[in-house]
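Heads up, one of the protein chains got dropped from this complex, but the rest are sitting where they should.
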Amino acid sequence: MLITCPYCGPRDVIEFTYQGDGNRERPDPASQNFEAWNAYVYDRLNPAGDHNEIWQHSGGCRAHLRVVRNTLTHEILSVAFIRGDHGRGDHTSAARRKAEGKS
Amino acid sequence: MMAEYSAFSLLANALKGNKDWKPAWRKPDPKASYDVVIIGGGGHGLATAYYLAKEHGITNVAVLEKGWLGSGNVGRNTTAVRSNYLLPANTRFYEHSMKLWENLSHELNYNVMFSQRGCLNLAHTPAQFDDYARRGNAMRHLGVDAELMTPARIKRLIPALDISDSARFPVVGGLMQRRAGTARHDAVAWGYARGADRRGVDIIENCEVTGFLRDGDSITGVTTSRGDIRAKKVAVAVAGSTGRVMQLAGIERMPIESHVLQAFVTESLKPFIDTVVTFGMGHFYMSQSDKGGLIYGGDIDGYNSYAQRGNLPIVDEVMSEMLALFPGLARVRMLRSWGGVCDMSMDGSPIITTGPLPGMYLNCGWCYGGFKATPASGWCFAWTIAKDQPHDLNAPFTLDRFHRGLVIDDKGQGANPRLH
Amino acid sequence: MSPRRTDIGGRIDRVKTIRFTFDGAPYTGHAGDTLASALLAKGVTLFGRSFKYHRPRGLLTAGVEEPNALVTVLKGEVREPNIPATMVEIHDGLVAISQNRFPSLAWDINAVNQLGGKILSAGFYYKTFMGPAFGPLKGTRFWMFCEHFIRRAAGLGSAGSAKDPARYERMNAFCDVLVVGSGPAGLMAAKAAADQGARVMLADLEPRFGGSANWSDETIDGAPAADWARRIVAQLEGRDNIRLLPRTTVWGYYDNNTLAALERVSDHKEQPGKGEPRHRYWAIRAKSVVLATGAFERPLVFPGNDRPGVMLAHAAERYANEFGVLPGERIALFTNNDSAYRAAVALKKAGAAVVAIADIRPELSPEMRKLAAEAEAEIFAGHAVVATEGGKALSGLKLQRFDMTNGAPIGDARSIHADCLLMSGGWSPTIHLASQAGAKAEWNAARQAFLPPKPTQKWIGAGAFTGSFSTLEALAEGRAAGLAAAGGQSTPSVLPTVEAVPGDPDPAPVFEIRAKGKSFVDFQHDVTAEDVRLAHREGFVSVEHLKRYTTLGMATDQGKSSNVPGLAIMAEALGKPIPEVGTTRFRPPFAPVSIGSLAAERFGDLKPERLTPMHDWHLANGATMYSAGLWYRPMIYGLAGETIEQAYVREAKATRETAGIVDVSTLGKIAVQGPDAAAFLDRVYTNMFSTLAVGKARYGLMLREDGLAFDDGTTWRLGEQDFLMTTTTANAGKVMQHLEYFLDVIWPDLKVHVTSVTDEWAGAAIGGPKAREILAACVTGTSVDNATLPFMGIVRGEISDVPVMICRLSFSGEMAFEVYSGAGHGTHVWEALIEAGRPFGLVTYGLEALGTMRIEKGHVTGAEIDGRTTARDLHLDWMLSKKKPFIGSAMMDREGLIAADRLELVGLVALDNRPLNGGAHIVEEVDEANPHGSIGHITACCYSPALGKHIALALVKDGKARQGTRANVSDPLRNRFGPVEIVSNHFFDPDGSRMHG
Partner (left out) sequence: MVERQSPLDPEFHVGSHGNFEHGVEIILTETQPGSIVQLAAWPGEEKKLISAIRTVTGLALPDGAGGGLSDGVKSVFGFAPGKFTVADEAEGLAAAFAKVVTPAIGTITDLSHGRTAIRIAGPKAEWVLAKFFAIDFSLPAFPVGAGRSTAHHDVFAQIQRTGADQFDIYVFRSFARSFWKALCHASEEVGYEVQ
């Protein structure tokens, strides 16, 4: 399986650490809503199909990525930095493609 | 009534050219309603049906299987049977399973080839040896057999094992459970199917559950690819498909992730290893089948999957650990690999419970320990369904234990399924 | 009459003679021979014994699908079992032996199994061996007794235990187009893609590129096909955008076009080159794949079809044309399709007599009749072979008229004298990789075969793989596939011309001749047509049940030739068409793969070694090293004659009396930097860090999200926005990922960077009553007195001209200091400290003494923070700040985590003055015969030189309340029982006066 890291390009799954279901909402740190805390810590969406999940490129740039991946076929539909845009446009995958196209 | 299996019946049939053998189980059409419908024709579902009939006299039961019987993890595992757990709730439950295993072939009149050849956990540091001692002592204090072994004894037991000091992780000892062993996985499914069928249970293959029939909150039956089936009680025993089936019941989130676990077998070899062995500095386990193939596996791939297929990193990892223990296997060849979908729970322990909806009963969260649990899982689940309350043995395996902080975390990894 | 080498022809090098042995007997062959062809050329027809009945078996095939001719190749002590003789290239010194026979291949005692006949039918073992339900053989005992003998009779070759000295390597590759298979389709595809400028890899499992061109007798562009193939290969060899991989089996098609291949680099050589691997495992990430993997010929199922001398038709053609070997002198053919006629002509040309062609089909085309005439073979249209004759070699066969409408032989049998029978049951495209890639095969009724469906990953098929069996089609499809895979446009140009014998690709839909006798479907596993019908009778009718119940297709050849015939027989029994029975989904590997190659990327070491900067010093100074995760740390610095216990007791005692020094470089160290660093640490730790002054350190505790204890360590504030966090050695990586997760995913607004600096710093902890004096003697640039360097204070200075950072902290209860220097200066500083300490009696100590002193002090570590304990369980609740939320604070008070019967940390003192054992349990009352009633267990133990007692830390139910009471250790595993006193975990310096000093 290959995951295309927006910074590093396509990399083998061995470089990544799976951090699970990306649909969980962490309650406010001071929240005493135990229902919400329990749901956040223990309950998971576990769909057979497209799954919104978190991966860390731990063997590369170490960024966390939001990956939409099909759990029936392992097809990867999208990958994005979880932290949002990192400021410089030229450090995105679009710029990377551009750079590779030039060389 | 079908003929008993025996050496005599084998001979008598052979003389007649094997023309008189009957199907091991019938292929009935589903009835409109049952007392109990069990979703999932795998090991656990079939065992549940068998024990419902045998222990509780409930025979108006259907087992619904989406594909072919036993197509899930009961036919996709590495066949190890053991009860060498750390925490008492697990040890008690798996020991009950062990006791059922020990008489299973007789009980089912079907040779499931349960072979108590022992399971040895190798320790590679003194600290790990102490950990295994803790576990072994925990077992002994619950009446389960366990013993520690020295490297010299281990070498006598498994001559092909590298116990030299030059190994990257030398063997300093091991924890042995002699009563552990292996069984022929498919035979367990077939034996339970035949046993349940002989007691009147309808086993219905190629029957996919597509939804639940409800009366308010209560579950009153299922809709299937072969029509609606009403039931007083609906039991779910679908392992890796738990998430999918529970979603049909409107329960979106569960303390479960479905992961793929790969397993491997080599070409047939003359006897090479007489016990089940596990590696302590990684995740690797191996035994040899009666046919001669080395059957082995390691960690789950570590991501959600329903695909019954894995990827190369685990393949490479498992083979590397295998060679670290058995350097003589470099030229032996991996013949087949396959993937099973495991229902990884948040603490690595299973769930056998009433609910979570009225009229529903749930059996899941087996991680990759489900095969050895088959008899006790069916036995406890049948009890729970019949009596509408858990047996003492499965009372700790509730669904709400996570929220209440009553987790049973044998590995101490917390709510991180890929690490259990 | 027997097989022999032809006088001319073949692609072997007749000038080069090669010597090898088989079962101890010397043989010769030629360069280019396989073990199969070389032995066959010497008249050998018996190659192996079958799995169950130990029937004598000869060559069925000439390739990777061979089920019968399995051998063990020996390289000294190292054994390579179960290798098809058809895949072994001979070389001087090759030693091969047959297997699964005793005492010899010709006389095998287990052949007696054949007498078991119908008793040993499919699945018989499920129905017996249960043994008595009571008595001495109850339970599993009878089965295990039988199993002992069954296991010894089963199995094929033997594995050894000697370590393989050969080298295995892993190679990562990236390409635009991977072409699998180098027949005419594959060659055209590779050339077309390479012409487009794409990065191309071409792999073929055979040593010679060309596939069927090597033995087809066809011409391409006017030249013999083999010459054409060689010309194309030569063109490709000259290009730098293509990598050619002969002897390379692409065995796995994984996700996102990741493919796995095995290159047999030096198996065919007497000696590999220096540093040259035996196998190279290619992990290939291909943008696009061309599957040109050809097709496998199928056997026909009829009585006696397994007798040595019965062979697939194309295999005989290969032996004749590629290896110059005739598999027999008097050859008969049995076919349901046209392709076998080509073989008849080829063998006739090569010098054999083709005595008969039995064709199931009553009507034959004029072209086939013409080919038969060319081969001077008598045609028996509408006939079938119903029996074979001979012992361990074929001597003849029986023909009968065959009625295709009901599948029954009719009329009188006719005997034919022949020493070789070729059969062809049609062809199955080699769709394994496409199936692995996720696609479900589709049945094609005309071809009577499963064809690849629409791709689910990025591959394009070409040639026989797609069911296009003619060379002309292969060339056209190959070129189109290569172009498309490279993203090129098709330009109209002339395809090579092909001269080939004609033939209809569609066989007659007949797979089995039902006549009296054993008809084999799976040759290696001895699965007969009757076994398939028995499975049907017993309800094992789905394709997976059929496979699992009969073991059909589970042998080393993975059912390459038996799958479709088996399905067809089941379909007939069910009265359903074949596709309704289903098809097995193929899984990796396509062909068996050496485990050595799969482990290759570790370079012979499972895990890398992690070494501290002072590692070599420790080794040179008598340390016994301990493997801790990937790290190596000194366990003791033993003196001559000391036991481990004597050594650590001496080291710990000396440390408490004077001073000791220990290497703590392995502690995880994380730089936490940025304007929000302090706020971040407040959220990560249970206690406050924003209040920590610059130049001071604080001990911190982290919880997991679920409220359980996670890790502990000190964190040093080096600047307003600059912290140095330390973690336990074992958890360094986990803590790093934990911090990164929260910064990236949960709190992206925090301006904090975390960086692993574990390796930047060498750490030496020096402690004991003389520690400060020793430092004072060697540290320059700062004072180390109590005012300048108070408890938990940090100073910077120099030791022996090297900058150091010193923090005064202690886990031993002694006044102690951690001295950090740049890792490259670690040994220099360490030696300077040792030198400065010499007059004071400074000792070096290892992990055992470190552990002893921390147990005496009652300080927790990984054995207690084991993922199941809470801060309260460990009496660390004083660290849980009530002023702020932190990770785990919301979850840490759930009912299960504050229950009264939880295991809590205590100290134990052995009252019988005997050593305690890690992992021993604690009970109220000892019951040696029937241990029960565990209330906890020992997590760590030692002999305490400070107390003069055997002590331990333990987790005990309701432990706090039990302090001051007695209990017992119960360690049935090591037969150690005895009384202990339960005490506080703080054995030594409970008020901290020594370390605060």
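So that you can tell them apart, the chains are marked A, B and C in the order they are listed, and the count of residues begins at 1 in each.
What we mean here is this: a contact is a pair of C-beta atoms (placed from the backbone, for glycine too) under 8 Å apart; a residue touches a chain by one contact, two chains touch by 3 or more.
Please read all numbers here as calculations on a predicted model, not as lab measurements.
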Neighbouring shown chains of the undisplayed chain, as defined at the top: A, C
Selected from C:Glu376, C:Glu580, C:Glu609 or C:Glu895 as touching the chain missing from the view: C:Glu609
Per the touch definition above, residue among C:Leu630, C:Ala777 or C:Leu911 touching the missing chain: C:Leu630
Which of C:Phe469, C:Phe523, C:Trp716 or C:Trp761 contacts the chain that the document leaves out: C:Trp761
Among C:Ala408, C:Ala573, C:Ile644 or C:Ala671, residue touching the chain not depicted: C:Ala671
Those residues of chain A which, in the complete complex, touch the missing chain: 6-9, 11-12, 14-15, 58-63, 81, 83, 85-88, 90-93, 95-96, 98-100, 103
Residues belonging to chain C that touch the chain removed from view: 169-174, 199, 273-277, 283, 285, 601-605, 607-613, 616, 630-631, 665, 671, 673-675, 721, 751, 753, 755-762, 800-802, 822-828
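Following the convention adopted for this analysis, only the chains that are shown with their structure count from here on.
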Chain centre separation (chain B, chain C; CA means) in Å: 22
Two or more partner chains touched - positions in chain A: 1, 12-13, 17, 34, 38, 41-42, 73-74
Shared-contact residues (touching 2 or more other chains) in chain B: 307, 309, 311-312, 403, 415
Of all residues in chain B, those that touch chain A in their complex: 241-244, 247, 252-258, 302-307, 309, 311-313, 346, 402-403, 415-418
Interface residues, chain A side, partner chain B - complex: 1, 12-14, 17-18, 20-21, 34, 38-39, 41-48, 51, 53, 55, 69, 71-74
Contact footprint of chain A on chain C as seen in their complex: 254-258, 283, 285, 438, 456, 683, 705-706, 737, 740-741, 744-746, 748, 885-886, 889-891, 894
